[in-house]
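A single protein chain has been omitted from the complex, and every remaining protein chain is retained in its original position.
We just call them A, B and C in the order they show up, numbering each chain from 1.
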Amino acid sequence: MTEEALPIPVLEVRDLVRHYRLPRESLFAEPGHVYALNGVSFEIQKGKSFGIVGESGCGKSTLARNVMALENTDSGSVKILGKEVVGLNFDQLRPHRRHFQMVFQDPYGSLDPHHTVGRIVAEPLAALGSISKAEKQRRVAEVLQSVGLKEHDVEKYPHEFSGGQRQRIAIARALITHPELIVADEPVSALDVSVQAQVLNLLKDLQEEFGVTYMFISHDLAVVEYLCDEVAVMYLGEIVEKGCTEDLFRTPAHPYTKILLDAVPKPGAGIRRDRIKLKGNVTGQTEQRIGCAFQDRCPMVEDICRKAKPPLDPVGDTHLAACHFSARLLEKA
Amino acid sequence: MVGGTMTLFLLICAAISLFWTPGSAYEIVIANRFLPPSADHWLGTDQFGRDIASMLMTGTQNSIVVAVVAVSIGLFIGVSLGLLAAARRGWTEEIIMRLSDFSFAFPAILSAIMLTAILGPGGVNSILAIGLYNIPVFARLTRGSANAIWTREYVMAARASGKGRLRITFEHILPNILSIIIVQATILFAIAILAEAALSYLGLGTQPPEPSWGRMLNEAQTLMFLDPMQAIYPGLAIAIAVFGLNLLGDGLRDVLDPRLSRKR
Amino acid sequence: MSVFIAKRVLTLIATLIGASMVIFLVMEILPGDPALVILGVDASESAVQTLTKELGLDRPPLERYISWITGLLQGELGNSYAYKVPVWELVQGALLITLPLAIMSIILSIVLALVIGLYAAANHNKAGDVTLMGISQLGISIPNFWLAILLIILFAIELRWLPAGGFPGWDEGILKCLTALLLPSLALATVVGAILARITRSSVLEVFREDYVRTARAKGLSQRATLWRHVLRNALIPVLTVTGIQFAALLTGTVVVENVFHIPGLGSLVLKAINNRDTIVVENVVLLLATMVITVNFLVDILYAVIDPRLKAHDI
Partner (left out) sequence: MTLLSVQDLTVTLATNDGPARAVRDLSFTLEKGETLGIVGESGCGKSMAALALMGLLPSMSKTTGRINLDGKNLLEKTETEMCRIRGNRMAMIFQEPMTSLNPVHTIGHQIMEPLRLHKGLSDDDAHKETIRLLDRVGIPNPKARIDNYPHQLSGGQRQRVMIAIALSCKPHILIADEPTTALDVTIQDQILDLIQTLVREDGMALILISHDLGVISENTEKILVMYGGAAVETGRTDRIFEELVHPYTQGLFAAMPRLGRARSKRLVTIPGTVPDLISLPAGCTFTDRCPLATDICRETPPPVIEVKGQHFVACHHVEEARARKTEELFS
């Protein structure tokens, strides 16, 4: 078996940890921490879409920023195309940045209002070093066309576009270096349904055309199901379930996933049915607990959950879940 | 609009006075003291027979020079410090902000008093004092607005593109806070004119025989019972200048406000 | 909360120490030998040296700084070089005039600001609002010492209602003194009040756009009740900030305006001291003024915590 035979994953994340220090609340208390990421591991193969779902405060945006090397990581490793990015400084990273780009949530806040579309879209080319003006123009025109914008839009300013068009500009910016990986943090959640569909379809088309890999972060399960090949569910800075989309959505092996799926309102389903209700709010981002992260809100909680932390173990071919009772859940399904 | 016109008028007055004034602002002709307004002396003469209109016009130069230099000192040093604080964060920011906090305890006139106590009264010292006072004002404003821009997603996007802090500061931060700084500069320009007038009035600023609005008021005050009108003109000149600049600042704010321009 | 107060107190102390050091250093670079000033230019070399020793000016700077500060804490400010009387006596008399003047002015400007600002905000874009804002724009533009002169011309020279200047001294009765301080404080309060009125108005209008104001209206509160119960307290926060900043301006304003009215306050004292090269008086008065500014800003910070319960250590 030779090295080349094994495909290198586009993104490989191992045991990523990120804790933020809180300011002191009182003179006499130790400063607290926000435990945003507590050892997250996954990998994404070329040309696939990997979805990360979870509620606010589960650490999904922190994960995106750490993968993009936009803030310091406490420990763990992030390999992009096999190259470790944790620990590199900004200058060392710069040439490598062409391989991974990002699309942000807010189509209004992510484009500098004082720059023209041409300048915004060409921005990541800075990582490539010097290229000729003609080459720059050619690539901008090309990428604008592929996201469905017109060539003469380069002279316009962001405020002349609608939210959906702005998100196309943001996608064009991410595409211009022909990256292998695009990290998209809630790219459609600020858009109206009719426009959201346009952008989702565009993302799908671009993947087919360029073979780009997505790490797609969303709180909307239906959107993730539509776009992604594989999904990881996050809760309090940990992945609690991971698997290919069909498995995970049809036969969830973690109670949290099941509750999330149940909580999504479905059009045309009639007046609401009875279902398992989640108790309490997302709490405890600032405390580290013994045992399962989900114990406070879990309807199935038992003594063992408070003592032992369930590992993220396989429950199927490619399906992993971190629950002591996964087998029980799968049986019921 | 009105503010712009008034400011322009002021500049023109200053420019003309470089070459020509209706009478002489310097020549002392005792025979001509306290002349009422006439064709020769538009606003009359003072107790030394100097032409008041000419003194006012020449005084414009003085006010503008002091204000321009003082604001520029504050602008360049303050904005650079503010940008630096926002870009570096951490202890750099802490030091710069503590220093600026601290210098707030010494407003322009207080520092001018100290400076003149050391170096003696004079125009240069008042410029220095006002300029020093402007530095923390600009530093704070710049740092606050720059910090807000640094949290924007487009800055995050620029960082994801591999741009360094210096480049982001000049390509993204500065253009986006420029309008706020311009507006503030206009207002501080007005404040500088006021401060210069106050210092000259106290005898700490521009020294005779150079005409200055503040000192004209000082001299007029002793003659309040004799010729109250003399106390009116220079004050009016200051008020018009400051009023015009304030209006200009408000107007610029409306034109440059990103919230408004975004809607268009 | 404890962290907040502790941090603020520490900042207060640090700022005060810093301010005193700056003043000391500046005075240290000052050319001119105090001993020479006291004795006059024709004093003999030995007399100057003796006096220098007597004044303790031959000691190293650090030692003199420390003795100045310890003296300050005990109310010992040394003797004026020019008048040969304890500085404290000079400062005390002046302070008893400047402080009431400053307090009167700030109260007057806050009252002025709230009345005008709230009225203008309540009648947003109506004739009253536009007129008041025009007037306040003018008020900001008028130099306070010119206004002082105009007030003298109007009330003292033309109408002869109020004295043109001077200060009778507190022994002459409080009423007389307050009358003497009325015009100066009016001159000071007009400018500061105009600035604060504009801030009040814009801040109230801003808060009126907040979601929780809509909630209050949805509860059935009238426009007026909403203004008093929900808008005012939130709108006061920026007004407070500007009041803190404006206090410094107001205090320096008193230095100037005192000279217009020939009131023997700190402003007149410091100017005379500069002319006399009486550095020991200058440094103490400047420190006193700086301390007042710093203290007021400290109080403003503490007031924030009272008004805004969200304030926690990490908000600073």
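The definition used in the following text is that contacts are C-beta pairs under 8 Å (C-beta built on N, C-alpha and C of every residue); 3 or more make two chains touch, one makes a residue touch a chain.
None of the values given here were measured: they were computed from a predicted structure.
*Asks:* With touch defined as in the header, list the contact partners of the absent chain among those displayed.
*Replies:* A, C
*Asks:* If I consider the whole complex, including the chain that's not displayed, which of A:V86, A:M234, A:L261 or A:L312 touches that chain?
*Replies:* A:L261
*Asks:* Who touches the missing chain here, A:L206, A:L221, A:A293 or A:V315?
*Replies:* The one listed residue touching the chain not shown is A:L221.
*Asks:* Could you tell which one of A:Q145, A:S162 or A:Q288 touches the chain left off the display?
*Replies:* Missing-chain contact among the listed residues: A:S162.
*Asks:* For subunit C, which positions touch the chain that isn't shown here?
*Replies:* 210-212, 214-223, 229-230, 233-234, 307-310
*Asks:* At which residues does subunit A meet the chain that is not included here?
*Replies:* Touch set of subunit A with respect to the missing chain: 55-56, 162, 164, 192-198, 200-201, 204, 219-223, 225-226, 245-246, 249, 259-272, 277-278, 281-282.
Everything below uses one rule, namely that only the chains that are shown with their structure count from here on.
*Asks:* Any idea which two chains share the most contacting C-beta pairs?
*Replies:* Result: the chain pair B-C has the most contacts.
*Asks:* From the C-alpha centres, identify the chain that is farthest from subunit B.
*Replies:* It is A.
*Asks:* Can you check how far apart subunit B and subunit C are, centre to centre, with Cα atoms defining each centre and the answer in Å?
*Replies:* 21
*Asks:* Find the geometric centre of each of subunit A and subunit B from their Cα atoms only, then give the gap between the two centres in Å, rounded to an integer.
*Replies:* Spacing between the chain centres: roughly 51 Å.
*Asks:* Two-or-more-chain contact residues of subunit C, please, as numbers and ranges.
*Replies:* Residues of subunit C touching two or more partner chains: there are none.
*Asks:* Name, in rising order, each residue of subunit C that touches subunit B in their complex.
*Replies:* 11, 14-15, 18-19, 22-23, 26-27, 29-31, 137-138, 140-146, 149-150, 152-153, 157, 164, 245, 248-249, 251-252, 255-256, 259-260, 270-271, 274, 279, 282, 286, 289-290, 293-294, 297
*Asks:* What does subunit B use to touch subunit C in their complex?
*Replies:* 98, 101-102, 104-110, 113-114, 116-118, 190, 194, 197-198, 201-204, 217, 220-221, 224-225, 228, 231-232, 234-235, 238-240, 242-243, 246-247, 250
*Asks:* Please name which positions on subunit B make contact with subunit A in the complex.
*Replies:* It comes out as residues 152-154, 156-164, 167, 172, 175-176, 258, 261-264.
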